[in-house]
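Every protein chain but one is kept in place in this view of the complex.
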Amino acid sequence: MSKVIGQRVTRYDGMSHVTGETKFVDDQVVPGTLTVKALRSPVSKGKIKNLDISAAAKMPGVAGIITAADVPCNAFGLVPDQPVLVSEDIRYRGEAIAAVAAVDEDAAMEALEKIGLDIQEQQAVLDPLESMKEGAPQVRPEGNLQMWDGHDYRQVNLGDVDQAFEQADEIVESTHLHPSVEHAPMEPICSLAVPHAGPKLTVYTVSQALYFHLGMLCGILQMEPGSVQCKQWKAKTGSAWRHNTGYADVNYIGGTVGGGFGGKNDIMADHVAALLALKTGRPCKWRWTRAEDLLYSTFRGAWHITIKDAVTKQGRIIGRQMTSIRDAGAYASLNPYVVEKHCYLGAGPYFIPNVRVRGYCVYTNKPPASSMRGFGITPAAFATEVQLDKIADRLGMDPWEVRLTNAFRKGEYTPTKRVLNSVAMIEVLQNLAAKAGVELPGHLKAMASTQERG
Amino acid sequence: MAEGEFYRAASPREAAGLLAQHGGAARVLAGGTDLMVAVNKRKFKPQVLIYLGDAGMSGISQEGDALLIGAATPLNEILASPLVADKAPLLATAIKQMASPAIRNAGTIGGNLANASPAADTATPLLVLGASLKLVGAKGEREVPLAEFFTGPGQSVLAADEIIAQVKVPAQSAEAKWAYRKVGKRKAQSLSVVSVAVYCPLSGGKVSGVAIALGAVAPTPLLATEAAGLLNGKALDEATIAAAAKAAAEATSPIDDARGTAWYRKRASEAVVKQLLTELAG
Amino acid sequence: MHTLELTVNGQTCRVEVGLKTTLLEVLRDKLYITSPKVGCNTGDCGTCSVLLDGVLVRSCITNALSVQGKSVTTLEGITEPGDIHPLQKAFHEHYGSQCGFCTPGMILASKALLDVNPSPTRDEVKQALSGNLCRCTGYVKIIDSVLAAADEMKS
Partner (left out) sequence: MKKIGKGIAAGFYPSGMSGGGDSSQAMVKVQPDGSAVVTVGSCDIGQGCKTIMAQITAEVLGIDYEAVKVVNDDTDNCPLSFGTFASRVTYVDGLATKMAAEDARRILFEIAAVMLECSEDVLEAVDSQIRVKGNPDKSLSIGEVAGAGTFGMRKFILGLGHYMRDPAAMDPETCECDPFCTLAWAASFAEVEVDTETGEVEILRLVNSYDVGKAMNPTHLEGQIDGGATMGVGAAMSENLHPFFPSLEFQPDNLGDYAIPTTMDVPDMESVIYECPSTNGPYGAKGIGEMTANTPGPAIVNAIHDAVGIWITNLPATPEKVLRALDAKGA
């Protein structure tokens, strides 16, 4: 019946990609555009004692410099805890302190060198395990651990895990470390803000989420620091949507992004470009160097994941306890959401009747980690799937059999008690075996997701 | 802002003269694959550039039993050269694994050596083949064996007013066996974590004049002479190979960096030397 | 400032450049040719690839003054109105492009290969494109595209 759905139609924008006609943010040409460069912190933690931009402002070619004092609401993010520019407390190496708009890169860089910066360096904490300890250096005033409902972890509790460990034939335990990984899209972070007569601003953005960032940018540009709204939303943290006004004043242009992978879900450059455009009255472009992109943009924070499984001789996992620690870096970004998602589904595609997951979101003096393809589930998949093979190894079972034995079936439920109705784990594994040329034994071939567990 | 001076040297001698004239402010530019990275990263602001592309320093020829390779010859030109394939296939094999096609199209053999990087990938094959360099200065020229060229990371015997004009590579003996291997962070476009070149002339089943060089495991590309000495005059049996591999690893003095640790470099040095010698023995 | 004269996509151009100006800056900032991208400025990613006298180079680390009198081809230069290059057609039809940012460099690297080797093996295509990074496609469909173009160009 379907004529178009399911068909191998060519990419909608394929022809403009292959002819080079596609315009990314950096390809927009607006005459008179100024080059933006930022002064970044050389230390991981410290207090700014003195910041003097007077000499830099007099440098030839400099059109404007902004510092924290120029940011109307200097707190943004899902949990609005991150300053656009540091006013006093530096929380990671590379954190932006001031930004210059100048006629070209040389002028901007030379001006940066003239900014007087006096920092009192403080003891930083880079290891999330250290940061969790009592008495660790404080990363942010809200504390080093993200709070959820009075707990310093997000939890999932299903059934009785302790009883499962008592009933188990084998207990298999392992700890895994998933490293910090960078999105590394081919298109680096770039923003171009063009001011117009009147209060209008056009922002060309690499954002993966135009509206999400439109709201945030309007908040940064218009809300007074310490305003009632700012305080209210800070108090409410967990909320995803902050009411802001000013949509009519900003047109966010984007939609064509040179790769994102979750690396363009946070405002990275738009706020600074916009503030400088408003201050100088001229178009301002902030294109990060690849080094800045690798060193200071968001990334998939590292994870420590410890799994303890209660297993029967037949290979059934009857209980699973996971303790997961996310190295979030200095600010919330999307970290709390990443940890939540990890907790909901991190135990994997298997029906385990007793599950306890504790996910910690731990702040350290690193650039803020955030979303990356797979949110908290990618590191969980690494840990749990290696764990599955460890179980198979311990029991002397085939890795295919362990997975097919435990795979979710229709009508079963996840650790949050969501009942599943569109289930295909068994079929997907069977297809994989067929494609890979692995001959499964008859009883595994005969399994189906729609069969009730025997 | 001073915009600086750009010269197109017509000969190596002229380039050297310009270097002498401008002192520390001047740099030579060939393919630019290293220089321009430094410029773009603002590590270095050029004031005087002396371009070598028109200095007649490019091309490959044969002189007696040796190949003469102009220092400004792009790496891919060397890789594509039938002469090199015939007389110095070890060099071609190493070049094929360097950087990426586009970089090899611009990057030159002289540039690779002049930077004196411990990880310079042309250095190890050239060391084992006994290559020498023609250095041209403002006042004259001299020939320096490559083995005496490097003095430290980023340092060489090249004087401030000298450039590498030519690389002389003795032809490989037709009977000689040779092997090259590079371990990187990935399979292409990767700087060496360890690289090893082995050149092994044979006579009557015994090896003589064998040379082993290792890259990225010491302050300079390294000729493992002691290890080679253990092989000369011997048959390549398992015990001899193991001893030589151990000696080669002992000669290294690696560091930790973004690409690997000292521990790994030492271990891999031994393993790769062993594997290459075993391959040659087979 | 120094005066640089070069041919870009068949047209002679004269621009004023500094000592540290790159070919990429000439193309993008002075000639407004935007298919070569700024992906890294260190020669590591390949998004700035162009053909210089027919040879594949990284325009981001090519000193502008070193290309005096030479001929540069960008993706725009192989795009005839209404008649695209077989490589462009193949990249479109075989999904050799996802976000599109690496695509101009990828197609030029492929052209550099097919110009000297009209019947490459799969492995030769991989070798030729090994310096052009793509974070979206996993390369499979890019390689498929190049091989398809090679087939088409032969027939």
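A, B and C are the chain letters, set down in written order, and residue numbers restart from 1 in every chain.
What we mean here is this: a contact is a pair of C-beta atoms (placed from the backbone, for glycine too) under 8 Å apart; a residue touches a chain by one contact, two chains touch by 3 or more.
Predicted model, so just to flag it, every value in this text is computed and none were measured.
**Q** Which of the visible chains would the unseen chain be in contact with across the whole complex?
**A** Taken over the complete structure, the missing chain's partners among displayed chains are A, B, C.
**Q** Among A:286, A:360 or A:375, which residue is in contact with the omitted chain in the full complex?
**A** A:375
**Q** Considering the complete complex, identify which of A:76, A:331, A:363 or A:408 is in touch with the unshown chain.
**A** Spelled out, the listed residue whose C-beta touches the missing chain is A:408.
**Q** So which bits of subunit B touch the chain we can't see?
**A** The list for subunit B reads 183, 185-191, 193, 256-261, 263-264, 267-268, 271-272, 274-275.
**Q** Spell out, residue by residue, where the missing chain touches subunit A.
**A** 2-9, 11-13, 44, 93, 126-128, 130, 148-150, 154-158, 174-182, 184-185, 207-212, 214, 240, 247, 250-262, 264-265, 290-291, 294-295, 299, 302, 327, 337, 340-341, 343-345, 348-349, 364, 366, 371, 373-375, 377-378, 381-382, 384-386, 388-390, 393, 399-400, 403, 407-408, 415-418, 420-425, 427-429, 431-436, 438, 449
**Q** Provide the residue numbers of subunit C that touch the chain removed from this figure.
**A** Residues in contact with the chain left out: 39-40, 42, 44-45, 95, 98-101, 122, 125-127, 129-133, 135-143.
Here, only the chains that are shown with their structure count from here on.
**Q** Mind checking the centre-to-centre distance between subunit A and subunit B? Centres are C-alpha means, answer in whole Å.
**A** 43
**Q** Indicate the whole-number Å distance between the mean C-alpha point of subunit A and the mean C-alpha point of subunit C.
**A** Each chain's C-alpha centroid was found; their separation is 33 Å.
**Q** Just curious, how far off is subunit C from subunit B if you go by their C-alpha centres, in Å?
**A** The computed centroid separation for subunit B versus subunit C comes out at 29 Å.
**Q** Quick check: what residues of subunit A touch more than one other chain, meaning two or more?
**A** none
**Q** Can you list the subunit B residues in contact with two or more other chains?
**A** 41
**Q** If you look only at subunit B, which of its residues touch subunit C in the complex?
**A** Touching subunit C from subunit B are residues 3-6, 8, 29, 32-33, 35-37, 39-41, 45-47, 49, 51, 53, 99-103, 105-106, 187-189.
**Q** Spell out the part of subunit A that touches subunit C in their complex, as residue ranges.
**A** Those residues of subunit A that touch subunit C are 10-11, 13-20, 22-24, 26-27, 29, 183-188, 256-261, 287, 289-290.
**Q** What does subunit C use to touch subunit A in their complex?
**A** Its residues touching subunit A are 32, 34-35, 37-42, 44-45, 47, 74-76, 79, 84, 88-89, 91-93, 95-104, 107, 133-136.
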